[in-house]
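Here the complex is missing one protein chain, while the rest keep their positions.
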Amino acid sequence: MDWVVFVVAAAACLAGALGVVLASHPVHSALMLVMTLFGVAVLFVAQEAHFLAAVQVIVYAGAIVVLFLFVIMLLGVDRTENVRAERLPGQRPIAYLAGAGVIAGIFLLARTAWVSGAESVAGVADGPGSNVEKVARSLFTRYLLAFEMTSVLLVIAVVGAVVLARHSPSGGVHGSEES
Amino acid sequence: MSVPGAWYLGLAAMLFTIGGVGLLIRRNVLIMFMCVELMLNAVNLTFVTYARMMNDIGGQVVVFFVLVVAAAEVVVGLAIIVSIFRRRADATADDISLLRG
Partner (left out) sequence: MVHAVWLIPALPLAGFLILLATGRRLGDPKAGYLATAMMAGSFLVSVGVWFDLMGMAGEERRFEQDLFTWIAAGGLDVGVGFLVDPLSVTMALFVTGVGTLIHLYSVGYMHGDERYPTFFVYLNLFAFAMLMLVLANSFLLTFLGWEGVGACSYFLISFWFERPSAATAGKKAFVINRVGDFGFMVAMFLIFATFGSLNYVPVLEEASTLTKGTATAIALLLFVGAVGKSAQLPLYVWLPDAMEGPTPVSALIHAATMVTAGVFLMVRVNPILDLAPGALTLIAVIGALTAFFAATIACAQNDIKKVLAYSTVSQLGYMFLAVGSGAYIAAIFHMVTHAFFKALLFLGAGSVIHGMHDEQDMKRMGALRKWLPITSATFIIGWLAIAGVPPFSGFWSKDDILLGAWEKNRALWFIGLVTALMTAYYMSRQVFLVFYGGERWRQAHTKSEGEAEAKPEHEPAAAGGHGAGTDHAVPHGAAGDFKPHESPSTMTFPLIVLAVLAAVGGILKTPLEHWLEPVLAHPHHFASSNSTKLGLIAVTTIAALAGLGIAYAIWVRGRVRESAVEPEPLRRAWYVDELYQRIVEAPGRAIANFSAFVVDAKIIDGTVNGVGALVRAGGSRLRGVQSGFVRSYALAVAVGAVAILAYAVARTS
């Protein structure tokens, strides 16, 4: 049973990834991205990371991809890109080679076991208690500072986005909708 | 009988590579951004797999943080894209070379 889940979810991920890369219309790409994200969420569940699966769907698929779509619509960047033409010479062949190289490198490296055997500092993944509880325990005790800092980061990001995206005070060239 | 972690890792490697190649090939800025998200997801998958394999919840905590930062990054990145490409909607990544001194 696990295998079936894995194969289906993996297929969905790969198909979605290829779709993102190969689609000419940006909206199509965004939708294929959603498919990949769902596949990854399923795989999270299969690995007993329930909390993360939920967060993945809510934040990634729910917020980030929506944001993408908003920008696509806003900017009118929905014209199809000419996927066939490549302006920079040698870009494509070298990119493919680099990709192949990375895959080969990873698979070759993977033969080596680099596990140090040290004890877990954050806590165990299996054992009694729900996944959420374990994550929360680790997050709010050991990694509290990092947690607080990421919240500060979020605030900064929001402020920055607002500042970046608004029109200049002297009046924008496009006297159109404000964002 | 659960799936061995190696399969997940292999899948993550392939997702990562596809995302990287896509980043290099596409000219549309938003699609390039989406490829970046692909790569980040592959990394997340890898971390979770290792959290299971090594019985360490720290892997999942890392993914949590990666998710948060990815979100912030997307917000700021899109804001930049909006501010740059507000003028010319058909601009591509190649046209940034016009900013060269």
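As written, the chain order gives the labels A and B, with residue 1 at the start of each chain.
Keep this in mind: a contact is a pair of C-beta atoms (placed from the backbone, for glycine too) under 8 Å apart; a residue touches a chain by one contact, two chains touch by 3 or more.
Just so it is clear, the structure is predicted and the values come from calculations on it, not from any experiment.
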Contact with the hidden chain (one of A:Ile58, A:Met73, A:Leu88 or A:Val163): A:Leu88
Option touching the unshown chain, where A:Ile106, A:Val124 or A:Leu153 are the choices: A:Ile106
For subunit B, residues in touch with the removed chain: 20, 23-24, 27, 93-94, 96-100
Interface residues of subunit A (partner: the chain not displayed): 88, 91, 94-95, 98, 101-102, 105-106, 108-109, 112
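One rule holds in what follows: only the chains that are shown with their structure count from here on.
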Between subunit B and subunit A, distance of the C-alpha-averaged centres to the nearest whole Å: 5
Contact footprint of subunit B on subunit A as seen in their complex: 2-3, 6, 10, 13-14, 17-18, 20-21, 23, 26, 29-30, 33, 36-37, 40, 43-44, 46-49, 51-52, 55-56, 59-60, 63-64, 67-68, 71-72, 74-77, 79, 81, 83, 86-88, 91-92, 95-96, 98-99, 102-103, 106-107, 110, 115, 120-126, 131, 134-135, 138-139, 143, 146, 150, 153-154, 156-158, 160-162, 164-165, 172-174, 179
Subunit A-facing residues of subunit B, complex: 1-3, 6-11, 13-22, 24-31, 33-35, 37-38, 41, 44-45, 48-49, 51-52, 54-61, 63-65, 67-76, 78-83, 85-87, 89-90, 92, 94
